[in-house]
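Report on the structure given below.
Every protein chain but one is kept in place in this view of the complex.
Going in written order, the chains are labelled A and B, and every chain counts its residues from 1.
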């Protein structure tokens, strides 16, 4: 019997070997801003657990390295990731000196590389399994539930990022809900305005180039500048239009951020609506007209359903982009997770940066998976609507 | 007929005017002071005065250029790798990774790069590089995997080696699509580079942020407009190259 290696497995095993034996697993700092000291796996964990973790990691890496059945690889990656997630919490409490509330323990490069390597393995397995859209959403829910349980159970509480969280739990949820409101609200506004605009551009050829060009140019204005530029006009509206201020419109804060995100969102929505409608097969349109449908009936009965997957793709782009861009709102007092990111950058407190960045990435990632799944569901139901 | 002829000239004239205006503005911003003055309050300066706009513009472009060249090299190399028989195992995974990677907000990448490399130009370069990789990789992949089968077969049938096929047929044929990716990447990078100034990179973002901090609308406007003008011009230029290469091959362009 010859041993056969998996090509990706070689990469994974190499990363794991370096991360487990040569890179620090956790960083210990006496307080939140001094430079840290590295701790290896064996140093960071209590007597039995260090070798145990090493054993789990090595076995999982060997499974990845050799050509093994998918199910085994799936098990290896999940077990390794679970072990890492649990034990980094253990390392946190183990390394924190008794009764010391200044010391900070954070995951170090070795830990992140191990997570990366096994996530790569998991991603490869999931890609090769070719999961159905529902199954993908299911995996996402299970993963979210597992992380949620770890958070609620308090086993990560001794890690620095959660200490930052503990210090500002209230503002975390407030900024979080502001972030989501900004991203989703501006998306909703863009869809409400963008769909009719896209339909109009589809029907009236003269408008098309002009509208798309203007929207394209808006996209080229850097986000921080656009946010800034909207401060003045909205300030003017707030002071001069009666009732505007009581609606929450201010020169600085959420309003300019909301408008800026709305403006950025218009292009993908309008452009994809135009492309989707243009891609409706001529034959379908002719048939609809031949059966005596009115323009309106044709729009809602034929064109729109056929163009829907393409329009959804535009919405996916917008949502993921908005979740990212909403971080910038913090620069003009608009709130959101960006508050922590920029505060962290300002204080060179990386844990604070992570407190803002990690939820943002997680939100964007979840939004992408869910919308991808929805897009696939709507377009597989009508395979003929797929471009060849 | 005559009217159409005149119309065809309008975009080129506008572009030319934009170039002239841009050069005049960054090299001699003083001329434009009266225009921007009304935007300032209580006698604040109307023109950015903590550095030369020209220098910042050049630094901005340099950052974007370095990041784009690096991203293009790596992305195209990776795309070539996963479309060769030896690397084809990585193709599905690389597709998923690109999809996942695109969900990472640039601000997050930027902020997370700071602990690794410190403040300044480096984290910006890393963020621009990583963010620029994705569109180029995706387009290169599309280009290299949707080549007309007929033509690739003809290249094999003519006795080209794998390397000759890649260099003489596959890459030239995917050039327009790859260029499209580079164009997207450059436009994103031009805008994202401004955020780099929040971690002390010297880009035009400095002007905008100074404006935000001192509540000086004139600064915000001039920084934003220079970046937007650069983006529009570069976008146009790259589109033109793209159209030219595509037209030579008789391909339709959108």
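In the analysis below, a contact is a pair of C-beta atoms (placed from the backbone, for glycine too) under 8 Å apart; a residue touches a chain by one contact, two chains touch by 3 or more.
Going forward, contacts and distances are computed from a predicted model.
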Name per UniProt, for the chain absent here [options: "Nucleoside phosphorylase domain-containing protein", "Protein SCO1/2", "Cytochrome ubiquinol oxidase subunit I" or "Glycine betaine ABC transporter ATP binding subunit YehX"]: "Glycine betaine ABC transporter ATP binding subunit YehX"
Neighbouring shown chains of the undisplayed chain, as defined at the top: B
Residue of B:51, B:172 or B:237 touching the missing chain in the full complex: B:172
Touching the absent chain when the full complex is considered, from B:46, B:93 or B:155: B:155
Positions on chain B contacted by the hidden chain, ascending: 148, 150-151, 153-161, 164, 169, 172-173, 175, 245, 248-251
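Methods note: only the chains that are shown with their structure count from here on.
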Chain A-chain B separation of Cα centroids, rounded to whole Å: 23
Of all residues in chain B, those that touch chain A in their complex: 39, 87, 89-90, 92-93, 95-97, 99-100, 102-108, 111-112, 114-115, 187, 190-192, 194-195, 198-199, 204-205, 208-209, 211-212, 217, 220-221, 223-225, 227-228, 231-232, 235
Of chain A, residues touching chain B in the complex: 6-8, 120, 123-124, 126-128, 216-217, 219-226, 228-229, 231-232, 320, 323-325, 327-328, 331-332, 338, 341-342, 344-345, 348, 350, 353-354, 356-357, 360-361, 364-365, 367-368, 372
